[in-house]
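A protein chain is absent from this complex, but the other protein chains hold their places.
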Amino acid sequence: MGHLHEECGVFGVYSREADDLAMMTYYALYALQHRGQESAGIVVNDDGVFTYAKGEGLVSEVFHPKNLRSLGKGNIAVGHVRYATTGAKLQQNIQPLIVNHHKGRMALCHNGNLSNSYELRTELEENGAIFHTTTDSEVISYIIVRERLKQDSIEKAVSAAMDVIEGAYSLVISSPQKLIAARDPHGFRPLCYGETDDGKIVFASESCALDAVGAKLVRDLLPGEIAVADSSGIRFDTSKCGKKEKRFCVFEYIYFARPDSVIDGASVSRCRRNAGRFLAMQHPVKADIVIGVPDSGLEAAIGYSQESGIPYAIGFTKNKYIARTFISPDMEQRSQGVGIKLNPIRDVIAGKRVVLIDDSIVRGTTCRHIVGLLWQAGAKEIHFRVSAPPFIGPCYYGTDIDNPDVLIANRMSIGEIAREIGVTTLGYLSIENVRLLSGEDTGFCTACFGGGYPTAVPSDTAKNRFETRISEKKQV
Amino acid sequence: MGHLHEECGVFGVYSREADDLAMMTYYALYALQHRGQESAGIVVNDDGVFTYAKGEGLVSEVFHPKNLRSLGKGNIAVGHVRYATTGAKLQQNIQPLIVNHHKGRMALCHNGNLSNSYELRTELEENGAIFHTTTDSEVISYIIVRERLKQDSIEKAVSAAMDVIEGAYSLVISSPQKLIAARDPHGFRPLCYGETDDGKIVFASESCALDAVGAKLVRDLLPGEIAVADSSGIRFDTSKCGKKEKRFCVFEYIYFARPDSVIDGASVSRCRRNAGRFLAMQHPVKADIVIGVPDSGLEAAIGYSQESGIPYAIGFTKNKYIARTFISPDMEQRSQGVGIKLNPIRDVIAGKRVVLIDDSIVRGTTCRHIVGLLWQAGAKEIHFRVSAPPFIGPCYYGTDIDNPDVLIANRMSIGEIAREIGVTTLGYLSIENVRLLSGEDTGFCTACFGGGYPTAVPSDTAKNRFETRISEKKQV
Amino acid sequence: MGHLHEECGVFGVYSREADDLAMMTYYALYALQHRGQESAGIVVNDDGVFTYAKGEGLVSEVFHPKNLRSLGKGNIAVGHVRYATTGAKLQQNIQPLIVNHHKGRMALCHNGNLSNSYELRTELEENGAIFHTTTDSEVISYIIVRERLKQDSIEKAVSAAMDVIEGAYSLVISSPQKLIAARDPHGFRPLCYGETDDGKIVFASESCALDAVGAKLVRDLLPGEIAVADSSGIRFDTSKCGKKEKRFCVFEYIYFARPDSVIDGASVSRCRRNAGRFLAMQHPVKADIVIGVPDSGLEAAIGYSQESGIPYAIGFTKNKYIARTFISPDMEQRSQGVGIKLNPIRDVIAGKRVVLIDDSIVRGTTCRHIVGLLWQAGAKEIHFRVSAPPFIGPCYYGTDIDNPDVLIANRMSIGEIAREIGVTTLGYLSIENVRLLSGEDTGFCTACFGGGYPTAVPSDTAKNRFETRISEKKQV
Partner (left out) sequence: MGHLHEECGVFGVYSREADDLAMMTYYALYALQHRGQESAGIVVNDDGVFTYAKGEGLVSEVFHPKNLRSLGKGNIAVGHVRYATTGAKLQQNIQPLIVNHHKGRMALCHNGNLSNSYELRTELEENGAIFHTTTDSEVISYIIVRERLKQDSIEKAVSAAMDVIEGAYSLVISSPQKLIAARDPHGFRPLCYGETDDGKIVFASESCALDAVGAKLVRDLLPGEIAVADSSGIRFDTSKCGKKEKRFCVFEYIYFARPDSVIDGASVSRCRRNAGRFLAMQHPVKADIVIGVPDSGLEAAIGYSQESGIPYAIGFTKNKYIARTFISPDMEQRSQGVGIKLNPIRDVIAGKRVVLIDDSIVRGTTCRHIVGLLWQAGAKEIHFRVSAPPFIGPCYYGTDIDNPDVLIANRMSIGEIAREIGVTTLGYLSIENVRLLSGEDTGFCTACFGGGYPTAVPSDTAKNRFETRISEKKQV
């Protein structure tokens, strides 16, 4: 609905002594909730016996004292939060994915999208495989299990699988006795590693989950790195590292990640303030106040204020009682100028020349609505600054961007967009500045800004083949 | 808890025109509810697109107008009710099982237990298979999908699979364009076929489900028979028939099936009355009234009454507001002589010599409780007649009988059992009479009465391997 | 929907020592569930502190271990099950009604309908009273509280209130220190009294609730009697007894009450069998079998069988998985001849001359449906016998009978009804025989059969005044 969606957050913990890892994973997933609100799951592995709780909804809806207690103590736990399209199909796709295979059980958590999953799936099916889900994660599981038959350890199987699967994947996997973490060679998605004072080893999509469980961030996994935690401690396999260019998703810094997270050494909060500073340098303007669209525009607005000297203000009150069950006003009600989730503070806005910072413009609909609220609140001028370059292409690596046909930057020039959303002036962050967001160019993916795809692009045939009617197919 | 459990009921319908098959399946499953109360599922296949609704609980709990409506119209629907052990593992195991494979989708419903599933599963895993569930149904799916790669139709794949799988299975399967039903060569479990006035083809575990959807019973599938319904009508493959001895589960007649069902040509109600007549001939007694334990003992009591001339009476009021959420009284409360679910009618019982008919004695605990209620209600004598022979062995074909160690007939003589449960006299149905329940000996399985197992018996290693701790295993 | 509805079941227990009375009340209400399925409530009084749990739905839905545990221990508990029209208004009306007044708290449970509640309510309102509910029970509470200001005990207040309120009421009331039970002078509704081995005093609508909690039935309260249980034991006030004629609702015996209950000294099971015997004497016929419509027709069918010598049989299988959430087939589906809740057993019916016994004919729709099922199952003749006289008038004392306009007996002669519902012959129980159901004429209300109303009849103005639109009223 006018915004980008992240697809997942992953977490895993290894403890030498059996402990209440379910509760620990609960707090970690709660900290990662912003990465996926559609479903959540926890698997606790107690000496090879896997117990799980999963469900649709928020962490606070899926888990309750009773099902957390039923998970018992264990040595390993993995957890997952997921954003996904709704509907009946959801249930089977909820992660962690638990599979039984020749060598025992495996629970797998995945963040990212493969770019060759259709080809892999077809090949597996031609060899008799059956699939219960429509997820890439099940393809990855099969490849790992297939390699496991040839390799003498789960970590070697994961390493061998990484030669086969392509695209974005940050994985956390529990085998009966080991906790494995792996990050794809491009490093599209984040994955960090930390430790607690009492020696637990923890992996998570973001460091804010480490803070939530009292673990210290040690470092992020390198692109291509595999980490293995078991009774003999932690060890790393870097044999796949450095073979491909780092292509970290810049939207993790701009929008997805929490500002209190530190990713690949850079503070998300600081990157956002940097974005604001760059915008102030590139697109200066005379104005009375700088305000941000909550929540991801706030830090960029402070950066703009600090660089430009224009005072920062809180321009909106955001209703904090968000809930999946909230009934949104329909179009008719909205056109009455209703500001239900976001209400401008008239005392701050009225009579002012306003610099307004947001993280992106997708279709333009939401922006136009927000801008309209400011004009109604009495703004004299509105200078819109976007802390990212214009979107023009789809993402194949796990970000849910709208159809290219509806992206406003594909249809209009910057001047046209400014008129369309109704602002006085409009400025985007440049791709060059994006590359320097974290201080130096450490390798960002800029595919969605037109910067080129780092992997082969999936064929169209891959989509929705299970949803096609027979009468519309050539053959069955 | 002192009684046998059936494991499943299956249903499938084929309609040339897309129709509201979800609602039809709902009523069929409601009629089959006695075969499984733990979970239920419906899959509607609309021109190759499969939509499903599944959940834990009764049919009336799992389905509601909203999710039934969301299933839409279709040409094929399959449905399943299941009895299973409770707990976290349940969710994945709920049927119909839907799998995606090389040739498309398949939804499978299974009633029965394989006797060689462990061996088959091991072999599949050694070839790279991964399993999401712990059910035999997933093993069957894999075998069918594997055969489908070699055969040019789903029905040939099912036929080929039947050479591989052993044990009890009544299957209803939807492929993208066909509805398939198959019954194992021993015919352990029932599976019948019917038609509606408007030409829909229907398969169900019991004919009462046909009544519920307004279909006419045509006949039961033969042991070993495969039926295929598609746009060209129905056809049958009997190539596997007659190769093995029929071994129908006698407890379908005695306890599981509904009295209004007709199975393999025999009315369940009549078979139960016959059981009562045999008991009256074998174990006559002077008494004032004959009463049955609701619900399955009632028809046998009428049979006993008719044969013996002793008046039939309704001896108990059964609370009809059964619910899974009912809080049963604990032992302490029970010992006060509380009759909450079943209350004797003192006016009927007091001062009488009572013949009491029930369908089985498992551990003896429940019987002793019921007998105690009758003594409290003033019975002068209690002559207990059981409409089945004594249990002595486990069932490997889908009936959940208690551990042999706790079966009272394995621990005590008939005289001892009579004393243990506190009755004046006790008589069981003989195995010879069991064979004649339906009028003539058409082939019953009597394995649980000591009559020999018709297949190889599964090895102990098959059990619970996913629930064993690593530290208790020799190797991983 | 084609049947009568009872409006309530009440229960109360007094224990000298604080005990787990919530659980005890739960079992009692479960046993009284047939008297009301729309809502349930329990109040536990612990030394003057009242705690309650209430809700819409069945006893097994409203109560669960958590809310029962939260009720704690106490000396007094009262409970209620209720049948009521659905909708938003329900919530406030759920009993027990708890009110705070000058002398403390009071929890009141009521079964029956007042005939002068409109007049009393108006008078109270004219004196400043406000009402939260639309129930008679709140009127009764006000009257008792008003009298309590003048009297020096709660029991005297109840006695004084009984001079004011008219109609049907069986009351169970908890004051801070006493448990009171009272039955109206006509004795329209049942109310019995029992004791447990450990000295608890128990009141209930039916003795089956006493059985469920291990209490022994002592006797029913007399019409007009008040019983008071407190720390000095139980005592009775019979000063209102014998001033009015007993007018017990005969439908308690014929339909409402459980067959295992004993009311005013007569076994419900026996009364039903007597009804069958009377029908056999009054309306004999040559036939092959006698069957009853489950559940209330079964005992009458046995009585008919015993008197006539025609064999009794079980003619229908009733689906026992009743649930409030079951989606009933709509008219179109029904017209296909679908028997979902009640399915005839063809093997029993086909080719037979059938005597069919049911407890009443209201509109005739349900009967016609059941009769149609029997014809479809192959019945040769159907002789319908009704174990009550024809309904012709409304009940003002707590039975929910349809609008007189739709009662079939108001519109047709017996011959016409027989044709309308499609039976070979039809016979009703006579009013004279109704009077002798329990063995001797102990005083029944026969108002709904045209036998005259024992109280003034409520005016029409009393109805729905809170639901009338202002624009349709003369003045506000």
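Structural remarks
Going in written order, the chains are labelled A, B and C, and every chain counts its residues from 1.
One rule holds in what follows: contacts are C-beta pairs under 8 Å (C-beta built on N, C-alpha and C of every residue); 3 or more make two chains touch, one makes a residue touch a chain.
Bear in mind that the values here come from a model prediction, so they are computed numbers and not experimental data.
The shown chains contacted by the absent chain are A, C, with contact judged over the whole complex. Check C:Leu58, C:Ala77, C:Ile98 or C:Val158 against the missing chain and you find that the one touching it is C:Ile98.
Residue A:Ile314 is the one among A:Val218, A:Ile314 or A:Met412 that touches the chain not shown. Taking the complete complex into account, A:Ala212 is the one of A:Ala212, A:Ile226, A:Ile370 or A:Ala418 that touches the chain left out. Contact with the omitted chain, checked across C:Ser39, C:Ser141, C:Ser174 or C:Thr446, is made by C:Ser141.
Among A:Cys8, A:Leu21, A:Ile42 or A:Leu68, the one in contact with the hidden chain is A:Leu68. Mapped onto chain C, contacts with the missing chain fall at residues 46-54, 67, 70-71, 88, 91-92, 98-105, 122, 125-132, 134, 138, 141-142, 145-146, 149, 176-177, 466-471, 473, 476. Residues of chain A in touch with the missing chain: 23, 26-27, 30-31, 33-34, 37, 58-61, 63-65, 68, 197, 208, 211-214, 258-260, 262, 267, 269-270, 295, 298-299, 302, 306, 311-314, 316-317, 319-323, 325-327, 329, 333, 336-340, 343-348.
Please note the rule applied: only the chains that are shown with their structure count from here on.
Chain centres here are C-alpha means, and the one lying farthest from chain B is A. With centres taken as mean CA coordinates, the chain nearest to the overall protein centre is B. Rounded to a whole number, the gap between the C-alpha centres of chain A and chain B is 47 angstrom. Distance from the chain A centre to the chain C centre is 60 Å, each centre being the mean of its Cα atoms.
Centroids built from CA atoms put chain C at 37 Å from chain B.
Along chain A, no residue makes contact with two or more other chains.
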